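Written below as structure tokens is the structure these notes are about.
A single protein chain has been omitted; all remaining protein chains appear in their positions.
For reference, chains read A, B, C, D and E in written order, and residue numbers begin at 1 within each chain.
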Amino acid sequence: MKKIEIIAKPFKVEDIKEALTELGVKGMTVSEAKGFGRQRGHKEVYRGAEYQVDFVPKVKIEVVAEDDMAPKIVKAAQEAARTGQVGDGKIFVIPVDDVMRIRTGETGDDAI
Amino acid sequence: MKKIEIIAKPFKVEDIKEALTELGVKGMTVSEAKGFGRQRGHKEVYRGAEYQVDFVPKVKIEVVAEDDMAPKIVKAAQEAARTGQVGDGKIFVIPVDDVMRIRTGETGDDAI
Amino acid sequence: MKKIEIIAKPFKVEDIKEALTELGVKGMTVSEAKGFGRQRGHKEVYRGAEYQVDFVPKVKIEVVAEDDMAPKIVKAAQEAARTGQVGDGKIFVIPVDDVMRIRTGETGDDAI
Amino acid sequence: MNAADTAFVLVCAALVMFMTPGLALFYAGMVRSKNVLGTTMQSFVLLGLGTVVWAVVGYSLAFGTDFGGIIGGFDFAFMRDVGLDTANSPAENLPHLAFMVFQCMFAVLTPALITGAFAERMRFGPFLVFSALWLILVYSPMCHWVWGGGWLGQMGALDFAGGAVVHMSSGAAALAGCLYLGKRKGYGKEPNIPHNLPMTVLGAAILWFGWFGFNAGSALAADGLAANAFVTTHFAAAAAMLGWLIVETLHSGKPTTLGAASGAVAGLVCITPAAGFVSPMASIVIGLLGGAICYGGVLLKGKFGYDDSLDVVGIHGLGGTFGALATGVFASIGAEGLIMGNPKQLWIQFVSVVATWIFCFVMSLILYKVVDAVMGLRASEEDESKGLDVTQHNETGYQW
Amino acid sequence: MNAADTAFVLVCAALVMFMTPGLALFYAGMVRSKNVLGTTMQSFVLLGLGTVVWAVVGYSLAFGTDFGGIIGGFDFAFMRDVGLDTANSPAENLPHLAFMVFQCMFAVLTPALITGAFAERMRFGPFLVFSALWLILVYSPMCHWVWGGGWLGQMGALDFAGGAVVHMSSGAAALAGCLYLGKRKGYGKEPNIPHNLPMTVLGAAILWFGWFGFNAGSALAADGLAANAFVTTHFAAAAAMLGWLIVETLHSGKPTTLGAASGAVAGLVCITPAAGFVSPMASIVIGLLGGAICYGGVLLKGKFGYDDSLDVVGIHGLGGTFGALATGVFASIGAEGLIMGNPKQLWIQFVSVVATWIFCFVMSLILYKVVDAVMGLRASEEDESKGLDVTQHNETGYQW
Partner (left out) sequence: MNAADTAFVLVCAALVMFMTPGLALFYAGMVRSKNVLGTTMQSFVLLGLGTVVWAVVGYSLAFGTDFGGIIGGFDFAFMRDVGLDTANSPAENLPHLAFMVFQCMFAVLTPALITGAFAERMRFGPFLVFSALWLILVYSPMCHWVWGGGWLGQMGALDFAGGAVVHMSSGAAALAGCLYLGKRKGYGKEPNIPHNLPMTVLGAAILWFGWFGFNAGSALAADGLAANAFVTTHFAAAAAMLGWLIVETLHSGKPTTLGAASGAVAGLVCITPAAGFVSPMASIVIGLLGGAICYGGVLLKGKFGYDDSLDVVGIHGLGGTFGALATGVFASIGAEGLIMGNPKQLWIQFVSVVATWIFCFVMSLILYKVVDAVMGLRASEEDESKGLDVTQHNETGYQW
């Protein structure tokens, strides 16, 4: 099994969710994040004191899936998340040893 | 070493923490998340405009542990996190190459 | 490729960011977290009712990098994040199968 | 008609109106964020519902022609004979409408006070029905008894601005409510920590600010008595903040912000019946004691095991009671209490306390039961754990 | 000079001043957090800009010597002849400065109301220019027409506290604005959910509180008329909250907190032109209907497809219009409306409605076009998606 981590622009969450559900993905977990990268941040000024803010808002979407689903998910997520502008984000694929569904105790592919 | 990621209902954090500390786990890291899955979300309405909110609040608990601790942690966490209702969440076990304790620079099992 | 996850004290984010950029790291993703560990939390009291808060604020910094960069990143991050006091945090190194840059669709080391 | 008094009472009415949203903030800051709107709404909506009930029938029941010291008639129902001039006005220096609307703000606030007791677990529809009935069947009679020519007033009970009418009545209804409804899910197990204390402090500040209208306005004139009530209100709030913080520091180690806010509100409650009757220095004594007593009051729920979510019993019930008795002790302006050598006043105060508690507790309990039987008061377990915001109002308080 | 009236009007002016930051909160709670400061600022800065414009020229255009019923002269420009005593004062019981500053607060608030229509997408510099011009070229004439001796007042149009001057004028400017500027990026696709509803409720509460100054203060004396305006204001707000909630529950299933707040504001808008002319019970009717109508008003934008971000057209435009007509129907105090057998008043009200809409809509549209041509009104796509806070003000609202 694989965990696919998608770092994307916040307003793309719904699009990505839809793209993945169309593929048959049944669940995912999202969290807020801040990203540093090629996309530049912005300046903030408080009573004349300047701060450079390099971190821009991002979301992280995590999906665990069967091995063969992983490439499809990566592809669909990339298409949904893409705007073509710098800062679109990254997708990481990470190996997963095992999964368990808390409610039932099922493990492996059944638990996804 | 393994990283165990537990996605659970927010009000279960204390129970899970206790279950794991009883096992001898010395540390863990928790973050807020929103989950999409079989558990349905809710409707929100603002001045007549309806929004379907599919993401429900979850927490993510991350514990890195020695290989042989991993199954015990999974088991204990599942028992502590379980309510039997849809939305209880998932547990992922992910391989970890190495760990370092920042304070001391120790690595490997010593660092946990 | 590896994902390096750095759990550190919140006020160390800028230092870590600088240390890593000096190494040539081009991007990273940060999120808020709460940590439980040897560092003790604090007591809170509301209208005479006492609560023990064991979780203390932490940040999680995630960096994906080429295999040979990983040890350098770990080292630099540890140096930057270290205060020598309990609660400095941990660094985890996790294997990554693949990376994709959403904007371009590039994969592998090119995508980092 | 006196223009200065009219100006004063109208502005005071505006200040009292502001207390209800102030209370909404005070309460809403103390609940968990999933209930921030549900809790806000239980106060805020009473500005709508309570006002209309008051206009239609409440005012008349309270201030209409007295029937046997028990209740007012329907003379003023639907605002009949309540006009721009002083005709029929209980305060002859004020336009009747000015007097009526000043009283209206009290009628709105009082049922809102109760909601702290059953916060985070009541359904919204039944809450509205309960509140409307409570206003008509509990508040209006209480108000009549004390200020509308009823038996408590006739007996000589002193209640300058609503120790019995507002605070004991809501405190008794609160106790009945949390006993009847039972505890919140997870009470005592899950941490139940205020989600936004700056909001609570802001609420307390607005309450304090508005309370000047409440108490000084109750002089119904811009005179020395109003000045005295203004000062005692301020002094008692100040002293009670200190009283609470001192006891709190002794008991749990540190003075808290929530304690400062709670203590101030406790002092305002305690001085309410006394404001125009006691001297400034007496108000400091009342405040210091009141703050300490109400701190003890909130600990009671732990002892007795009821879940008074936001301590309405401990603060309004107990504080109102203490204030009413303290009025019997310290009264020295326009009335004489124990320290002026008049123990009888303290006895009268005691009778009014007992009568108020019994009447309001029993009536409220009946109302809870009736509404519960018909509609079901309590939110389902699932709704309670999802929170009132989403389940009762289709909303969430915050989006980041 | 009357001291009681002076006291009353000065306090009312302070209350009206407080409405502008109240509006800032009301609006800012409804936008996304990336625009919280930008939205706040569009109201708050008018306390600065609007005040200075008013002092320099606005007041004089509104209340200076009448020219042909259309505009006032420059007699009072730069506060010339506006003094501590009653000389030249339009209200002879008040120091001229007191009258002027009470009116000043209206001039500040009105352009702030408009900003809800184009929230989340206008550049700050051009906004300032637009607002200054709008005050001079739209607000001051409107104010003159109705209260400064102009043709609408002469014709007998009733507008107690600003149904036309404040609400229709801003509503018409709002409609012009959102039509001219077009929709926000992602409108209808991305969820556009209020980021902080407790903030919006607090804003509504401050508006309600301040509105007592707005409406009762418009009696310009502390008398029975002020009391009546105070009461009708309160009753209409209360009834409109209920009216909105009822229709909302029927339409979308549940009563919401945002609905309660919006309904209250709608009621306050509707009663503004009527406050001193109608009876308390009539104000309840106006409120109930007004709340329901404005709920319908906010649905209109969905039907017609314009993006009135915070429903200025639906609430202020429509509510002000309904209130103006309702005044023609229900007037019974110091004037006679339809129910008193005087259909002519309704006709006059109708004319004033049409005139106000046409004048304000057209003038506002011209101003948008001119300022746009010179400076570019709309934020760039990138700025809009980053949010106004960072791009217009170099700030962010919250840090956790």
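Heads up, the rule we're going with is that a contact is a pair of C-beta atoms (placed from the backbone, for glycine too) under 8 Å apart; a residue touches a chain by one contact, two chains touch by 3 or more.
Worth saying up front: this structure is predicted, and the values here are computed from it rather than measured.
> Just list which of the chains on display the missing one touches.
A, C, D, E
> Could you tell me which of D:Leu37, D:Ala176 or D:Ala237 touches the chain that is not displayed?
Candidates D:Leu37, D:Ala176 or D:Ala237; residue touching the omitted chain: D:Ala237.
> Decide which residue listed in D:Arg32, D:Arg121, D:His167 or D:His316 touches the omitted chain of the complex.
Considering the complete complex, D:Arg32 is the one touching the chain left out.
> Just name the one of E:Leu25, E:Val165, E:Ala204 or E:Leu310 that touches the chain not displayed here.
That would be E:Leu25, which touches the missing chain.
> Against the chain that's been left off, what residues of chain A make contact? List them.
Interface residues of chain A facing the absent chain: 44-51.
> Touching the hidden chain in the full complex, which residues of chain D are there? Just list them.
2-5, 7-8, 11, 15, 32-33, 193-198, 201-202, 204-205, 208-209, 212-213, 216, 221-228, 230-231, 234-235, 237-242, 245, 252-258, 260-261, 263-264, 279-281, 284, 333, 398
> Please give every residue of chain E in contact with the chain that is not shown.
These residues of chain E touch the chain that is not shown: 1-4, 6-7, 10-11, 13-14, 17-18, 20-22, 24-25, 28, 36-37, 40-41, 44-45, 47-52, 55, 78-79, 82-85, 94-95, 97-98, 100-101, 104, 124, 196, 199, 202, 389, 392-400.
In this section, only the chains that are shown with their structure count from here on.
> Under the document's definition of touching, what chains do chain D and chain E have as common neighbours?
B
> Tell me, please, which two chains come out on top when C-beta pairs in contact are counted per chain pair.
D-E
> Could you work out how far the Cα centre of chain A sits from that of chain C, in whole Å?
Each chain reduced to its C-alpha mean, chain A and chain C end up 17 Å apart.
> Multi-chain contacts in chain D: which residues touch at least two other chains?
Residues 191, 394-396, 400.
> Mind pulling the chain C residues that touch 2 or more other chains?
Counting only residues that touch two or more other chains, chain C contributes 31-32, 94-95.
> Every touching chain pair, please?
The list of touching pairs comes to A-B, A-C, A-E, B-C, B-D, B-E, C-D, D-E.
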